[in-house]
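Only a single protein chain was left out; the remaining protein chains are all shown in position.
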Amino acid sequence: MAFSLQQGPFFVKSMLFRWLDSDVGHSFRTSPTAILAAVIAAICLFCAVFAPWVAPHNPFDLTTLELSNARLPPAWSEGGNTSFFLGTDDQGRDILSALMYGARISLAVGMASVILSVFVGVAFGLLAGFLGGWIDAVLMRLCDVMLSFPAILVALLIAGVGRALFPNAHESLAFGVLIISISLTGWVQYARTVRGSTLVERHKEYVQAARVTGVAPLRIMRKHVLPNVMGPVLVLATIQVATAIITEATLSFLGVGAPPTSPSLGTLIRVGNDYLFSGEWWITIFPGLMLVLIALSVNLLGDWLRDALNPRLR
Amino acid sequence: MSEVKTKALVRATDLAKTFDVSAPWLNRVLEGQPKMLLRAVDGVSFEIEKGKTLALVGESGCGKSTVARLLVGLYEPTRGGFEFDGEDAHAAFKTPEGRKLRRRIQMIFQDPYASLNPRWTVEDIIAEPLREHEILSDEAAVKERVGELLKSVGLSPLDMVKFPHQFSGGQRQRISIARALATHPEFLVCDEPTSALDVSVQAQVLNIMKDLQRQQGLTYLFISHNLAVVRHVSDQVGVMYLGRLVELADKHTLFDTPRHPYTRMLLDAIPKMHDTGKARTPVSGEVPNPLNPPSGCAFHPRCPHANARCSSERPQIQAIAGVKVACHAVEEGRI
Partner (left out) sequence: MSLLQVKNLVVEFPGRRGTLRALDDVSFEIAPGEILGVVGESGAGKSLTGASIIGLLEPPGRVASGQILLEGERIDGLPYEQMRKIRGRKIGAIFQDPLTSLNPLYSVGRQLIETITTHLPVTPAEARQRAIQLLKDTGIPAAEQRIDHYPHQFSGGMRQRVVIALALAAEPKLIVADEPTTALDVSIQAQIITLLKTICKERGAAVMLITHDMGVIAETCDRVAVMYAGRVAEIGPVHEVINHPAHPYTAGLMACIPDMTQDRENLHQIDGAMPRLNAIPQGCAFNPRCERVFDKCGQARPDLMHAGATQAACWLHDNKVAA
């Protein structure tokens, strides 16, 4: 199979080729956990992405809501209605549809913050590892400082500051602040991992050969070192998506995350919490279960990926 | 050696490289540790004529790999320098024109598994110097050149789409050679190119290197710890110990009549396949810590001929009977 490495993000393509290589593919095919986790994650992803088309109702379209449908229990219990399969909340919104829309927000925020963290972390790690000296020292001290703050507190701080600065902010700004606050502590582990791998790769002879040829350092970093250090990063990123989603849920639960007009799973949990003790358990439990399901399947996938890649990709 | 200045392609003069291996600054201040300097190379001078091979031999810690890296511009010397084709190489490396120099000097490394980027195809690996120096403009010409280079090292041009892990150690080393030859260099620095290879593969690679040298008039600096291989490939041999050159002679002279006690010890220590019944001079001691080299002559603690002068005064390399030796005992005619 001949393919040109000059086109496109070649390292992504070659990584993909490596993954579809029989060893890893075989490991996937023989691991029931991995397959199950992948299926569940795929379903959640599908529902989230295609929510407007898949969900039975649009719970955030005020014109379709009827207060008479409020607080209906799930379809299989007494008083339930099959068109609201998992029941409704206090305003008549269908829980199942709210789950899908909420998952959408959660996944989008989770993935966006991970992508941002990866970008910043890998760049810093590469620079620190390759250039060394004072750049390395400064960046690593920055990492140490970032790690000494608890992630939630940092997120709360940024979110609070954001709200104070832009009180009438448009929704997208609120999301932007949310994504930044989650990614702010996440980048550190990528930076450290990449720095470690870069320090190893830097002394390898193919890098020295490039230097002898006269290739510029930045180019060496980008074309030679980067493709070889991305392995552990991708494993970390997969697991981190779950963490990011939970962090976002926590923030939304605390009220500083997603705005109530486009609630994420965390917001739904918070809203439903108030009704827990009056017996309407479905309003908070189902969003909670959905969150657990997404986080668990992504975590399991990440675990499998780490084991599958580890002994073979050295 | 005669003092007539033959136009040597490579002339190294008093090359020296010191590494600072001290503990981090904070540790040093808090624990009162001194600065630690590693004199990897301490004043090495030699010349290589065009089309010839100089081999540098020595055991671990002698600095031969550092010399190799100094000659390709991977390190900056702390003292001394080398001239390539008459001009100061390290000064040239710093200028934009220095890039032209990089086309003429190339390197082959020891580890066939680490010297090729595992994520690149063979074509990209070999073509990198061509693309970097913009030697050939269009892709078709580059492909053709890569195919030619693969053929010249005994591989097939069809191999260029494969990845390094699909090749054996010997084949990877050939790919490294092909990459080094891409820019038509004149001088190749080879750092233990066959040490990691099996004997039969080593024979193949050494034969290719010799053939290429004959065909293209290449000049080699060949680093090795294997004296038998060195005997096969070199014209001149330099023996290094703890960063210093202790003997420099042409091949036959060195192997037939070694002068320096360390050279004699090395030659004696090689396990021989034939005539194994011969008695050998006992070998004593180990290579000292390069961070803390002995005073005077670095070899004196292990030398059977050492005297008081040897432990206090560092011997200078001198021409004695057509051979360059750094030894008081040889100079004084004691051995």
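Residue numbering begins at 1 within each chain, and the chains themselves are lettered A and B in the order written.
FYI, a contact is a pair of C-beta atoms (placed from the backbone, for glycine too) under 8 Å apart; a residue touches a chain by one contact, two chains touch by 3 or more.
These numbers come from a predicted model, not from an experiment.
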Touch criterion as defined above, residue of B:95, B:207, B:257 or B:295 at the omitted chain: B:207
Residue of B:26, B:140 or B:273 touching the missing chain in the full complex: B:273
Missing-partner contacts on chain B, residue numbers: 59-60, 168-171, 198-204, 206-207, 210-211, 225-229, 231-232, 255, 265-266, 268-274, 276, 280, 283, 286-287
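Simple rule for what comes next: only the chains that are shown with their structure count from here on.
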Inter-centroid spacing, chain B versus chain A (mean Cα positions, whole Å): 51
Touching residues on chain A, where the partner in the complex is chain B: 1-2, 5, 11, 14, 204-206, 208-215, 224, 227-228
List of chain B residues in touch with chain A within their complex: 69, 72-74, 98-99, 102, 105-107, 109-111, 114-121, 124-125, 128-129, 132-133, 161, 176, 179, 183
